[in-house]
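Complex shown without one protein chain; remaining protein chains in place.
So, chain A:
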Amino acid sequence: MNELSLYILDLVQNSIEAGATFVKIEIVEDLENDIFLISIEDNGRGIPKELINEVTNPFYTTRKTRKVGLGLALASQLAKDCNGKLIIDSSENGTKVKIKLQHSHIDRPPIGNIVDTLLLLVCGTPDVDFVYVHRAGKKEFVFDTNKLKSVLGEGVPLNLPSVQEFIKEELSKGLSNLFGGANFND
């Protein structure tokens, strides 16, 4: 995978599979300390203690369709490649996966199309609440589906075309502001 946004899409699918109803995705770009931090926190059923050391092994998976699971294995490799580390914190109340990377590392993939990732997650799983926080230096962008839902009211799912369009615009604008006008929609 050549974009960090694809790793995020993949890992959040784990949260959804784990029955999460809330997922918080946080990105911190700390240039001063040369850190690129991705954190994904959910309220899913968690990873059993005895398996916590197994999950980055590509030959461990809970899925039934095949015998390998690459999501966390790839994330772990990514961390190794970029002079960083993968930290998994899990209890029965949820899981927090943190990927810490060296921001300036030559092998660190670009964030890529994070708008598309978020749009798919938010609209593809309308029953899950998402919070996205992206900090770059002193600037911060926060996107919270709960705020949208409170205005839209009960019974209007986020995956209706008109709502999707609105979400896409909000995300593009927000992220573009964060990076002084760069286009995040390609």
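Details
Criterion: contacts are C-beta pairs under 8 Å (C-beta built on N, C-alpha and C of every residue); 3 or more make two chains touch, one makes a residue touch a chain; residues count from 1.
The rule is short, and it goes like this: contacts and distances are computed from a predicted model.
Hidden chain, UniProt protein name from the list "Cytochrome c oxidase subunit 1", "Ribose transport system permease protein", "Hydrogenase maturation factor" or "(2Fe-2S) ferredoxin domain-containing protein": "(2Fe-2S) ferredoxin domain-containing protein". Across A:60, A:166 or A:179, the single residue that touches the chain missing here is A:166. Take chain A: the residues that touch the chain left off the picture are 1, 6, 9-10, 13, 17, 63, 65-66, 69-71, 74, 113, 116-117, 119-120, 123-125, 142-144, 147-148, 151-153, 155-157, 159-166, 170, 174.
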